[in-house]
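Notes follow the structure.
Yeah, one chain of the complex is gone here, protein chain that is, but the others are all in their spots.
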Amino acid sequence: MTDTSAAARPKRPKSSSPLLAIWAQFRSHKGAVFGLCVLGFMLVAVVIGPWLWVPEKLSVAQAIKLKNQGPSLRFPLGTDQLGRDMLARMLLAGRISLAVGMVAMTIAIVFGTLIGVLAGYFRRLDGPLMRLADMFLALPLIPLLLVMVMLFRDKIAGLIGPELGAFALIVFAIGVTSWMATARIVRGEVLTLKEREYVLAARSIGVRPNRIILRHILPNVVSPVMVAATLGVAEAIITESVLSFLGLGFPPDFPTWGRLLYDGLQYMQVYPERVIWPGLAISLTVLSVNYIGDGLRDALDPRIRGR
Amino acid sequence: MFTYTLRRLLLAVPILLVISLVIFLLVDLAPGSPMSEIPLTVPPDVRQKMIEALGADQPVFVRYLLWLKQFFWIEPMTLFDHWFGTSIVEGQQRILSWQSRSPVFTIIGQRIPQTLTVVGTAYLVGILIALPIGIYSAYRQYSFFDQLGTLFAMIGFSVPTFFSGTLFIIIFAVWLGWLPTKYDTMLEVTDWSSFMQQVKQMALPVMTLGLANAATISRYMRSSMLDNMQMDYVRTARAKGMREKTVVLRHVLRNSLIPVVTVIALGIPSIFGGAIITENLFGVNGIGAALIGAIHANDLPMVQTLAFIFAVLIVLFNLIADILYGLLDPRIRYD
Partner (left out) sequence: MKLKTLLLGAAAAFALAPAAHAERGADGEVKLTFPQAVSIMNPYLTGGTKDIYASSLVLEPLAGLTPEGVLVPKLVTEIPTKENGGVSEDMTSITWKLLPDLKWSDGTPVTADDAVFTWKYCTDPAGGCSQATKYEGVASVEAVDPSTIKVTFSGPKANPYTAFVSALSPVLQKKQFEACLGAAAPTCTDPNNMPVGTGPFMVTGFTVNDTVSLAANPNYRDPAKPAFATAVIKGGGDAEGSARAVMETGEFDYAWNTQIPPETQESMKAAGKGQFVVAFGTLVERIEMNTTDPDPALPEGERATAKHPHPILSDIKVRTALSKAIDRSILVEVGYGAGGKPTCNVIPGPEGWASDNEGCIAQDMEGAKALLDEAGWTDSDSDGIRDKDGKKLHILYQTTVNPIRQDFQALIKDWWTELGVEVELKAIDPGVFFGGDPGSPDTFQKFYADVEMYANNSESPDPESYLGQYQCKNAPSPETQWQGENINRFCTPEYDALYATLATTTDIAARQDIAKKLNDMVTKDSMIVVPLVHRGTLSAHSNTLGGVQINAWDSEMWNAADWFRVK
């Protein structure tokens, strides 16, 4: 029984660092490497892209004449209904969408996993934490968000400026309203894990709870957490666009992928490329996060890594 | 297990009361007023009168207590009166929507059938598609089928329903002309042709929702199966010479169901909650469309009642999930 031996086994020699081993396993996963490359490419594109691709400065009257153009050398992704260059807007939008997606997902996952593990492992915390999750699941989202904006927007904007303030508020709002599913799933897993023989064995020889959680529980809940993370990125990017319809998001002249997608919807029949670009960007992001998640799970699984 | 269930049920009462208060305060605190959809041509003094007629100018705790009384006494007793012909609460005000002045429970009663048929079918279809895809994808990890399943799932959840729904409308209703875009809620299924009509009008919303549901559930199923496929008991079972089918479907599947059960249990209350965007898009008059309409119109009695029923279902189904954990894995004990 290899998995009961984890605690009993003598300490790993320091020389072969576990991080290196994880990386080696990760690298052997083709999908994960592909995902990492695509995501990396998109990150680089949106970070330095807006400096490399500067659209021509057109007056309103000139731009209007160029509205709704298809892709061309001058406008690689075409123009929108006001004659704005879509490539420039996609790049700018990507900055916000990727940042919001990643940060909000991380908040939700960390928070959800933490609560799930605590609730699953410590019976005394189970009741209160899960009832808290029930309450958050039951609260109607839109009034909750509207109240949050009303109470905090001006205060946060006063502290760290309107744009950073909007970012902080959005990320916080999405994080705070999407941790519950992760928490419940993780708790369910932990409930079974803590009755497994190797955990019982570790506990019987007096290993402290925080060590059991870190060494034996967490690595085994990685896989549902990774799925939740993949779903979380997509959801956060879309939720951001919903927020901007409530006036909670960024000022209306800041494009985001979700907003471009929604705006393009009205023109879908006439100019389908208007929805294809943002849709493609969101799908690619989600796909690459998913493959990275797959790779990470394999890499973190001691049973596979050891093989 | 029985005492545990009983204790949880008893505990649910105060918890639900707290939740109802929190929801009430939240909705009340949210900016906006029931007058937001009244045209600007109606002057402020008339607006004020309208608000007073709704009782919306009363202090928040008075309104909350009134709602509690209406929800827990007047509404059940109205039903009682209706069944037994008594008149215990005759003439007492039921929970009235501010927007339509109709009793909230009448509206819910009108809408539940649509929500259950459309959203419920979509959920069922989603699960039925997702489980086999998830199981087979995991069994043949990284095969062509698995890659295809992954792509399908990624598209399913990275494309929001407002997008996929509109796309389906354009393809199946505008270009091909096969299916209607608007759901006819007055349709009564009496014979074969009206049944076909019902199937046709359900097709688009069910497709839209089913795709999203299937995508999510299939991912959890796959990842959970993968985890369990590598367990030692699987190797043991195979070594004992068990048939592959038995190993996968009896042993691995059963042990993989815990996260899937959680996800499905989390999803069932949301069937009642409806699917806001999809219902709106196709004109299905379900609960989701009612909730979003009420939120936009600041129809507090409607939002409060729906949100509270929703809370009851969430608490209930999470309890059911906990009990199911115990059945799926006898090692889990709660006492």
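The letters A and B name the chains in turn, as written, and every chain counts its residues from 1.
One rule holds in what follows: a contact is a pair of C-beta atoms (placed from the backbone, for glycine too) under 8 Å apart; a residue touches a chain by one contact, two chains touch by 3 or more.
Nothing here was measured: the structure is a model prediction, and the numbers come from that model.
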item: Which displayed chains the hidden chain touches across the whole complex; value: A, B
item: Option touching the unshown chain, where B:K69, B:R238 or B:H296 are the choices; value: B:H296
item: Residue touching the undisplayed chain, where the options are B:T181, B:Q197 or B:Q230; value: B:T181
item: Options A:W53, A:F122, A:F172 or A:Y267, residue touching the unrepresented chain; value: A:Y267
item: Selected residue (touches chain absent from view) among B:M50, B:L68, B:L116 or B:V234; value: B:M50
item: Interface with the unshown chain - residue positions in subunit A; value: 59-61, 64, 67-68, 81-82, 84, 146, 150, 154, 158, 162, 244-247, 251-253, 263, 266-267, 269-271
item: Residues from subunit B at the interface with the omitted partner, ascending; value: 29, 31-33, 35-44, 46-54, 93, 96-97, 99-103, 106-107, 110-111, 169, 173-174, 177, 180-182, 184-186, 280-283, 285, 289-290, 293, 296-298
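The rule we apply is simple: only the chains that are shown with their structure count from here on.
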item: Subunit A and subunit B, separation of their C-alpha mean positions in angstrom; value: 24
item: In the complex with subunit B, residue positions of subunit A that touch it; value: 1-3, 31, 123, 127, 130-131, 134-135, 137-140, 142-144, 146-147, 150, 180-181, 184-185, 188-189, 191-192, 195-196, 220, 223-224, 226-227, 230-231, 234-235, 238, 258, 261-262, 265, 268-269, 275, 279, 282-283, 285-287, 290, 297, 301, 303-304
item: Sites on subunit B touched by subunit A in the complex; value: 11, 15, 18-19, 22-23, 26-27, 29-32, 142, 150-151, 154-155, 157-160, 162-163, 166-167, 170, 174, 216, 219-220, 223-224, 226-227, 230, 232, 258-259, 261-263, 266, 269, 291-292, 295, 303, 307-308, 310-311, 314-315, 318, 321, 325, 329, 331-334
